[in-house]
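A single protein chain has been omitted from the complex, and every remaining protein chain is retained in its original position.
Just so it is clear, A, B and C label the chains in written order, and each chain counts residues from 1 on its own.
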Amino acid sequence: MRFMPQTEADIAAMLKTIGAPSLDALIAHVPEGLRRRAVINLAPGRGEAEVAEELCALAAMNAGASGYASFLGAGYYRHYVPAAVRAITARAEFATSYTPYQAEASQGTTQAIFEFQTLITQLTAMDVANASMYDGASAAAEAVLMARRVMPKRRVVALSRALWPDYRATIRTYLSALDGIEIVELPFDNTSGATDLSALEAIASDALLCAVLGYPNAFGVIEPLRAAAEIAHRAGAMMISATAEGLSLGLLKPPGELGADIVVGEGQSFGLALQFGGPGLGFMAAHTAHLRQMPGRLVGQTRDRDGRRAFCLTLSTREQHIRRERATSNICTNHSLCALAAAVYLSQMGRSGLRELAERNVELAHAAADALAARGIRRRFSGQFFNEFTIATPRPAAALEAAERRRILAGVALAPDYPEIADGIVIAVTEMNHHAEFDALADALMERR
Amino acid sequence: MRFMPQTEADIAAMLKTIGAPSLDALIAHVPEGLRRRAVINLAPGRGEAEVAEELCALAAMNAGASGYASFLGAGYYRHYVPAAVRAITARAEFATSYTPYQAEASQGTTQAIFEFQTLITQLTAMDVANASMYDGASAAAEAVLMARRVMPKRRVVALSRALWPDYRATIRTYLSALDGIEIVELPFDNTSGATDLSALEAIASDALLCAVLGYPNAFGVIEPLRAAAEIAHRAGAMMISATAEGLSLGLLKPPGELGADIVVGEGQSFGLALQFGGPGLGFMAAHTAHLRQMPGRLVGQTRDRDGRRAFCLTLSTREQHIRRERATSNICTNHSLCALAAAVYLSQMGRSGLRELAERNVELAHAAADALAARGIRRRFSGQFFNEFTIATPRPAAALEAAERRRILAGVALAPDYPEIADGIVIAVTEMNHHAEFDALADALMERR
Amino acid sequence: MATAGKIPRIIPLHDHATAARDVETQPVGTPLIFELSSDGRSGADLAPRVAGAPSGAELLGPELCREDLRGFPELSEPQVMRHFLRLSQLNFAQALQFYPLGSCTMKYNPVINDEMAALTGFANLHPCAPPHLAQGALELMARLEAALAEITGMDAISLHPAAGAQGELTGLLCARAYHRKRGESRRKVIIPDTAHGTNPASCTLAGYEVVVAKSNSRDFIEASEVRRLVDSDTAAMMVTNPNTLGIFEPQIAQIAAALHEKGALLYMDGANMNALMGVAKPGHMGADIVQLNLHKTFSTPHGGGGPGAGPIGVTRALEPFLPVPRLMKTAQGWTLDSESPDSIGRMRSFHGNFGMLVRAYTYIIALGGDGLGQASRLAILGANYLRKRLEDHFPAASAEPSMHECVLEHDLEKRTGVSTLEIAKRLLDFGVHPPTIYFPLVVHGALMIEPTETETKEVLDAFVVTMERIYAEALNDPELVKTAPHALKLSRVDEAEAARRPILRWQPK
Partner (left out) sequence: MATAGKIPRIIPLHDHATAARDVETQPVGTPLIFELSSDGRSGADLAPRVAGAPSGAELLGPELCREDLRGFPELSEPQVMRHFLRLSQLNFAQALQFYPLGSCTMKYNPVINDEMAALTGFANLHPCAPPHLAQGALELMARLEAALAEITGMDAISLHPAAGAQGELTGLLCARAYHRKRGESRRKVIIPDTAHGTNPASCTLAGYEVVVAKSNSRDFIEASEVRRLVDSDTAAMMVTNPNTLGIFEPQIAQIAAALHEKGALLYMDGANMNALMGVAKPGHMGADIVQLNLHKTFSTPHGGGGPGAGPIGVTRALEPFLPVPRLMKTAQGWTLDSESPDSIGRMRSFHGNFGMLVRAYTYIIALGGDGLGQASRLAILGANYLRKRLEDHFPAASAEPSMHECVLEHDLEKRTGVSTLEIAKRLLDFGVHPPTIYFPLVVHGALMIEPTETETKEVLDAFVVTMERIYAEALNDPELVKTAPHALKLSRVDEAEAARRPILRWQPK
C-alpha cells in the first residue's frame, strides 16, 4: 500500500529484533474474542485514480455548488478567496505540523497565530484575542462560560432571539450541564428587527450574567450594541457580541468601542471556502482584565537565549493539559490552519482593501434591496443592514423554489427557525453577486406572488 | 496595483535619491517619438476576482476537456497525474527559481534534475541524459543536429514517414537552414504499419547520417528498432529513436538495448497535464562517447569544499552562454519544472508501478482493439502496438462526428497528414479509459458504416 | 557550518531594512507582518464602486461606521506571499520531518485528500443549499458514517463534533441525556490517572465531578478498581484504549461489565484508534460511546493545531441523544433532520467540519478494510521495534506489551542532570520532532513515542542512532544537550518569560 513503506524484509527484520514471530503475535495479548471479530468489512483499498474518481463523482452530485446565482448567507458567506490564501495554507510545513508545543520548531505557526491574534484585536478593538475556536457558535458558548468564570455568582444569560438559531442552540447545549443557569430569550422588535432592549432592561439585575447579541444579527440588522452594553454594564453584567459576518467588522464600529466585554464571531469570511459549513473559524477577543479566564490557546511574544524575538504558546496554566478539570475549557485542537488563512487573507486585503470590500458589500446589498423594493418586494425589517437583509414575501418556500428553477438560490427562509416570521427570507449579497442578478432575483420572487 | 509595492512616498524618496523630478524623467532619454505612441491600449487592470471570472469563463468554453470519453492520443496521452506531482511542482521554491546558475542556492533543482537524468538513462538504457528539451519534436530535431556534429561529413537524414507529422515537420524546419542536408522519407509497410526497412537499406551508404524512427510510431506500431539500427550501423550511421508515449519505455525493450545511438522523446506522460499540448517535456539520452556534442543543460555531481556531495550545472562549454555561435544548441531556458514533475512521477510509480501501469495500458488497448474487432472494425495495420492503434473505417470524419454526438472523442483521423491512409483513425487507450467505453466506441463507429 | 567559528552572526535579508543594517548588534527574528507594512500599499484590487453611487460608509452613516483600521497591515501581494512562505520554512512538519509525537498520530497526510476537499462541488457548497442540490455531500457523510460504524463496531455515528475534545463533551452530554431520560441524575465520571487532560476538562464542562481511578503497578486499570469506585451516582467512566502508555487495557470488557452493572456507561476515548483498526472494535469491548480524532487515525492534517474533526459513535441506546442535525434517508434522497426530540442539541453551526470529513473518507476508501487493518498492525510494529531497540538507555516505562506507541524513561536526569525537555530540544538539532514529553503524568520524565505506520524502518533506525548519540552526549558533554537546540534559526525559547509578562499582540510603536 502506497502510504506504508514496510517491505516484507523490513517486517521480518523488525519482528526478529522484537523477537516476535509475526505481526499478529504483537497483538496476541488483545483478547481473542475482540480480535476475532475485528475484521473491517469495507471494500479493499484502491489506487489514487480510482479514489479520485469516486470523490469527483460525489462532488459532481452537488449541483448547488456552482451554476446558481446565490444569495445564501445566514451565518456563512460566499466571498472571493484569493489564490494566495490557498497557496499558503497548502504548504506542507503549515498543514502537517501539530499544535506548536515545541516553540523552536514551530515559529512559522506561532508567529502567524500571533499575527492573527493581533489582527482580531484590531478588528474588534479589544485587548487580546485567542488562537482560534472551532466556530462562531461554539465561541459564543465558550464566551458565556467565560463570563460565568468571571462572575460565578450570576446566573441569568440573556440571549437575543435575533441571534442565529445555531448560536442559540449551541449556547444552550454548552450550558445545559451547568447548575443554576437561566437562559432568557430577548425578543426582537418586529419593526426594526433589532433586539428589544426594553426586555434586557427588564431583567438587568445583579443576577444577570451577560447578554449576547448578534452584530449584525440573524436578520442582517445591525444591533444597537452600545445601548445594550450600557444596560448590561449598569447591571454589572457583561456584554457579549457575536458576529457571523466577520467582514462587517471592516466597516462597522468595532464591538470593543461599543462596550462589548467579550467579542466572538465566525471568521469564515476571511479566506475560507464554504465547504458545506465547516471548518470555519471561531474567534474570541476580550479585555486583559479577563485574560486568565479566556479559553483556548494563546501565543505570546518572548525571546530566545540569544535575545532574538520568538513566539510560543503561553498562559497554558488555563488549559486542559495543565489544569485538567479546572481548565477554562476542554479545547485542545482548535482551528489553527483556518486562523492562518485568515491572517493571510486579512494581510492581503489590508487596511484599505478590507474596508473597501466591506463597503462594496454594503453597496451591493443595498442595491439589491432597492432593486427588490422597486418591484414591490419590501424589507421585512427597517433596521440598517450590512450585506444581508430580510424580505417579506407571502409564500417563501414557493418563492425559493421558483427562484431555484431559474438557477437562483434566493436566500434562506426564516420560518423553520422563526415560526413567527412565516414570510421572511434572509438574503445575503456579497462581492460575488452582480448587479445584473438583482432583477433576475426580483423576477423570480415575483413569479408566485 | 497589488503586485507593485511602491507607495507614493517611496516613489518620491527614490526619485529624490536619484535626482529625478518624476518617473517620466527617467525615460526622457527614450526618443520622444517612441514614448508618445507607446501607450498600451488595453482595458485597465482588474482585481483577482474579476480576472478569475474571465479565465473561468474561457475554460468553461472548452467542452472537450471533460465529459467526453476520450481516445485522443497521437503524441499526447491522457494519464492520471497523481496529486503528489502537483503538490511538489507547486512549491514556490521550485517554481520561482531560475536556472540553477548558483549551485549553492539551487541544490533542490540540481539534485532533482540529476535524478531526472538518471531516471531517463534507466528508462532508455543509455549512458547520459540531459536536463530536458522543449518537447519530443524539438528534441528529435536537436538529435539530428547532434548527429551531424558527430559526423559532420554525412548529409542524408532518413526520416520514417511513420514518425509523427509534427516531429517530421520540426526536424525539417530545424534542418532547413543547414547546407547540404538531404532528407529522405522512409515509407511504411502498408500491412504492418512499420517502417519499410528495405528503403533504409537502399540508402544505407556513407552519406547516411542517421535514421529516425518512432518507437512506437505514429500509427501506434512498435518499430523493429534493432533491425533498423543494424542497418544504420552497418553504414556507419546513427540510429535515433523517438518516443512520444514515454510510458511505453516502462515495458518495451529500451532503445539503448536495441542499438539506438540517440534516444529522444516526449515525457508528457510522466505527470504532465494535457494543457492543450504544452508545456510538455523533451528528453534526450545518448552515449558517453557523444557527450560533448549533446545539446542542453547537464547537471553533474561534485563536492563542496567540505566534501559534501553537491550538484551543479556542468560541461557548459558546450552551451550558448559560453560557446556562443559555436554552441551545440541555442537552448537556454529548457523545461526544468516538467523534468521535476517527471522525476516525482517516475519515483512515485516506481520500479514495479511503472511497469504495471504500462502493462495495464497494453491490456486495455488490446481489449479495446478486440472489442472493435468483434464488431467488425478492423485494425488498419498488423504490427504489434502498445496503447495506441489505427483502425480502418470507411468515412473517418463522419465516424468521429457520430462518436462526438455520443460524447466520445474517438481518436484522431490520419487523412489530413497521411492522404494515403484515407480510412485511418488512431485510437489511444490508457488507464483513464474503462472497459465499458469500448462497446460504446464500437457502437459509435458503426453508426455511419 | 563550514567555517562557523570564524564568522559573525548572519541574519538573512528581510523585507525590513533593520535586519541587514545591524546584523551583529541587534539580533532580530523574522519581522511581523505589521512591521513590513507601509502606508498606502495594498495587496488587493477591488472592482471599483458603481460610478456616482453612494459608498457603503455613506449608506450606513458615521454613527455605524468605524474609524479607519489604523495599524492594520498594508502590503503588496508579493510581500504577503513572501512573508508567509518564509514563516512556513520555520516549521517542522510531518511531511518533512520524522514527528513521533505520542498520542498525536502524526502519520502521512495524503495530498490527494486536500485536492478532493478542494473540488468545487465540495468547497463551494453552501451549508444552506437545498439538500437535493447537495446529495453528493450528504451521500459522502452517510458513507463515512457507515465506514466509521464498521471500523468501531458502534451502532450510530455523529459527524458533528469539531475535534476530539468536542467529541468528548458531546459524548458526555449524550450520557447525561441518557441518564436523565431514565430519570437519573448521576454526578460522577471516573477517569484513570493516565487520562489526557481533555477528559477531566470535558467532564467539568458536562457538569460532572471527576473521580480518579488509579492504574495498577502494571499501568492499566483493573476492573476491581472500577468496581471499587463505581456506584449509582456514576454516570460513566472514560477510558482511553490503548491508554496513554500505549497499553491495551486488558480488563476492558470486565470494566465495561462493572460499569454497566451499576447503570454507568463506558466512554472510550478513541484518540488512539490507530492501534485498533482491524484489531479490536470499541463496540465489542462494551463501549457505549467513543470519539474518533479524524486528524489522528484518519490522516486529516493537523494544521498546526486544527481544524480536526471528532465524530462520535454510540450504541443504539444512545443514538436518540446524538446532536442535531442527523442524516436521514427519505424517498427524495438524503436530508438533514433537526427534529430529534431527545437530542442534546447542537454543539456548533451547520453539519460538522465537512472539509475534514471529505479527507477522512478519501483516506478510508484508499486504504480499504484490509489497508486499515494493516495500518494498525504496522503502527504497532514500529512502536515495538523502537521500544526494543531503545531499551538499553531508554527503557519502557511499563513492562506490558506496547500497542502503537511506547512510553520510555531514562536515567539521565539523575546521572547528569539532563532533563527530558533537554533531550527533546537536542533532537531538534538532528531534524527530528521530539516525542510527546512529560505525558502521561504518571511517568516521570516520560518520552512518549508514536512512530506511525507511514515511517520507514530506515527512519526508525536513524532515530535510534540519534537517541543513542544524545544519550552519549548527555554523559560526555551535558552542557551541549542542556543548551540545545544549536542548529536552528533560534536558540532555546524562553517560555517562562512569555508567561511572566504576556505580550499577546503586536502594538504600534
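Everything that follows uses one rule, which is that a contact is a pair of C-beta atoms (placed from the backbone, for glycine too) under 8 Å apart; a residue touches a chain by one contact, two chains touch by 3 or more.
All values derive from a computational prediction rather than experimental measurement.
Q: If the hidden chain were put back, which of A:R234, A:R292 or A:R305 would touch it?
A: Final answer for the missing-chain contact: A:R305.
Q: Of the residues B:A169, B:I183, B:I203 or B:M446, I need the one that contacts the missing chain.
A: B:A169
Q: Among C:L64, C:L96 or C:V211, single out the residue that touches the unshown chain.
A: Residue touching the chain left out of view: C:L96.
Q: Would you write out the residues of chain A that touch the absent chain, in ascending order?
A: Residues in contact with the chain left out: 1-5, 7-10, 45-50, 82-84, 86-87, 92, 304-306.
Q: What residue numbers in chain C mark contact with the hidden partner chain?
A: Chain C touches the missing chain through residues 1-7, 9-17, 19-21, 23, 36, 38, 76-79, 81-82, 85-86, 89, 95-98, 108, 110-111, 429-432, 454-456, 458-459, 461-463, 465-466, 469, 480, 483, 485-487, 491-492.
In this section, only the chains that are shown with their structure count from here on.
Q: Relative to chain C, which chain has the most distant C-alpha mean position?
A: Most distant chain from chain C: B.
Q: Centre of all protein Cα atoms: which chain's centre is nearest to it?
A: Minimum centroid-to-centroid distance belongs to C.
Q: Just the number, please: Cα centre separation of chain A and chain B in whole Å.
A: Averaging C-alpha atoms per chain gives centres 48 Å apart.
Q: Could you give the separation in Å between the centres of chain A and chain C, each centre being the mean of its C-alpha atoms?
A: 19
Q: In chain B, which residues are in touch with two or more of the other chains?
A: Residues 2, 48-49, 82-83, 87, 92.
Q: Could you tell me which residues belong to chain C and also touch two or more other chains?
A: 41-44, 46-47, 75, 77, 81, 85, 110, 112, 114-115
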